[in-house]
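Every protein chain except one is present and positioned as in the full complex.
In this document, chain identifiers A, B and C correspond to the written order of the chains, with residue numbering beginning at 1 in each.
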């Protein structure tokens, strides 16, 4: 499961291979800045940083087509950025500004852009999978070749509804990828200690769909697993379950005091399995990138995020008069 | 999995062996009469007959101690009678009479007698397992050696909460037996067609507890599997999953028109796997019973059920003035 | 229009017409394809439209509603049929935290219908909940609860042509009730009440099976010279305040008839709205004739004691019609 920097690059278009790295670097740069801003009180309600989990998001998004969709979790920014939402749109949303992706109505846990195929991050553990499953059903009913990926965390593996959703996808052969982004912890609970059998992939297999465990620190592995699953889905062979093993470097949310794992454990992941460092090294080894190219990606990411901060800071607040609008077309107009 | 009448009797106390038969015969006699009464409109709301499933109920109840508890499903009478509720108490309850087991407040799907360890049949698919799981937790907290059995149907295997309950029991090593009484159908849905993987035992195993499939038409097999599971539970080894394969001869509820399975299928079960006929033959072969003894059991059952009908018919109605009483001690007294 | 439908066949005929009109409509739930659902609500539509459009599901209420939510967001019009509304307790996050909030958060309409039979009848405590109280308190959900075939069909059509989630509640006691139903394009707007019986003396407001009781009670007091206006709300959310307030301003006397447990249910909201919008027109306090704050027992002898009865409504009408000021004992 560990990725060696010496691993050869598979047959990926070089430009695409570099773009994956750029996307991961952008996510990390964004999340580090966001975390900082959250600690400075700039993000009402705070946020759940995904630093360390960049390969999962990018591998998923790039393994799908642009018309395919993803529905995710409360740990949301890496998915949103990977699916193409701009740092400005995300950050302004986190600030609660009118120019945010959802006009300030959503917030960190509720980012959506249907044009990009981002079908919402979700504040309820497991619920994103439900939406993706339903979307897959819609795609099937309409006869499109769209594929949906529903993401939940390891903590979500103990939400019963997750298995209802999975079962329905299995028996109806829906074009769904059921993704468990396993970062080992749910808030401060070690998931293996509350998960009977302690093997989420095996649990999933009991619901009658192909189920695989994937190295989530290797964007190439994630990309490949997702591409294969998407192919199966697109050709009518139904859903696939993927458990993507990853790790979050920071606490559950910005500022969380961590007592439930050792610094040592974090260091081990950071130093040997970092998805960005390892992948960059691999691209360099393969001659697809040089140090200058890497520095340029880092610089671009920093500039983009700087611009996003300026954008979010300067963006206008939403108009309070609109606060109760657009709840339902049935109820929008009566005066009380 | 099929039971041959030639199978030898294991080492069971002869009186007990005969009592199991008596209990199964009583259940069948009761259910046949109940079904008839339901069709005549005597049972408000009707009932779900368990004819064919007698061995499951008796095997479960006799594999447990009297102080152990069972929480069941909407198909309820066989569990209630096996746990020792009298036909009179059940039938009067079905009629909605004051002398029913629950004063007419429960009805066919809500039979409970805590002194007998009958912790309620339940109108919500899967919910009985939840109560049993909680009761097992209560037993563990108090340090008693009580074991709880929670029963759900094959249809319940697709209710997500069932797996939440099972998981919690597994990680906490609760003294619980998770019982799936698989009679192949949920109302008129063939369960295998809506159950991903079509193997409930394998699905259960994914939640990290020992999981077995049992011939539910053989009371001896059920008894043995339950006894072993109860031993495990009582000695702190945690829960066991049992899938008890059985069959209901009648429709889902009294009077249901059956178009979803062939008469042939029913006949095959009836003629080769009947839990009462096969077991009676086995007792006779083993010299533990003769034809006269069998006839006597049948007569006794008929008399008991006759008496129950008389009792239910003559029992008083509950006092309407009490209808809103005993909702909660907090809210009982205010006048509105 | 058809002159003789039942409450249940009107639903089916509305569904059939809409499914023919719009190929994106489909229904999902348990035991629908062959049996047509536990109340025959889609009987025959399975063979007619095929297993993709009348989809049998496992017993997985959360997954059914989630499937409906996602599919509704993705260009189709799903109808999730729960058979009994009580089973929605297994899908509350999907209904309340997802379906009801998605338009607001993300600007994406969720044209989802969740149908189930509801109301109090036989079946015991767990099959006779009054979930309308909860749904009515949920911003983003509309709730309809028709009382007759015409409105079943017309409201279904509106729901299937609207953009937002509608909880479609049908009363058990009305399943076989007969009456006319409209044609393919006769819609009943969501949020519109109707005057079931015009009158000048007392306004009697109800919905669902309550309308049946209300009409009988109104009839019965008419002989005594009490002219009762019966309002059939048809929709609980949004409430048709106009119809309510206009009637109350005319009569000055109101009884709200509601079988749901009295606390924080529809009758409370209606009473509060009348307080807000017609207080100065009231000659008497609004009377609430409601279900008791109690689970529903199995025994018919007990059930009846908990529910509003025709006799109870008659008494309430007589009392309020005769009243001219505060009663001596309050």
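In the analysis below, contacts are C-beta pairs under 8 Å (C-beta built on N, C-alpha and C of every residue); 3 or more make two chains touch, one makes a residue touch a chain.
Small disclaimer: the values here were computed from a predicted structure and weren't measured.
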| item | value |
| --- | --- |
| In the full complex, displayed partners of the excluded chain | A, B, C |
| Sole residue of B:134, B:196, B:238 or B:275 that reaches the chain not shown, by the stated touch rule | B:134 |
| Sole residue of B:95, B:165 or B:185 that reaches the chain not shown, by the stated touch rule | B:165 |
| Footprint left on chain B by the chain that the document does not show | 71, 102-103, 105-106, 110, 112, 114, 119-120, 122-124, 127, 130-139, 141-142, 146, 148, 160-161, 164-165, 167-168, 171-172, 326-331, 334, 336 |
| Contact footprint on chain A, counting only the chain that is left out | 44-45, 93, 96-97, 100, 102-110, 122-126, 155-156, 158-161, 186-189, 191, 194-195, 259-260, 317-318, 320-324, 327, 331, 336 |
| Touching residues on chain C - with respect to the absent chain | 86, 89-90, 92-93, 96-97, 100-101, 104-105, 124-126, 129-130, 133-134, 136-140, 237, 239, 260-261, 263-269, 271-272, 275-280, 282, 284-286, 288, 292-295, 297, 325-326, 330 |
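Basically, only the chains that are shown with their structure count from here on.
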| item | value |
| --- | --- |
| Longest centre-to-centre distance from chain C, chain (CA-based) | A |
| Separation of chain A from chain C, taking each centre as the mean of its C-alpha atoms, in whole Å | 41 |
| Separation of chain A from chain B, taking each centre as the mean of its C-alpha atoms, in whole Å | 46 |
| Multi-partner residues of chain C (each touching 2 or more other chains) | 57-58, 60, 62-63 |
| Set of chain B residues in contact with two or more other chains | 158-161, 194-195 |
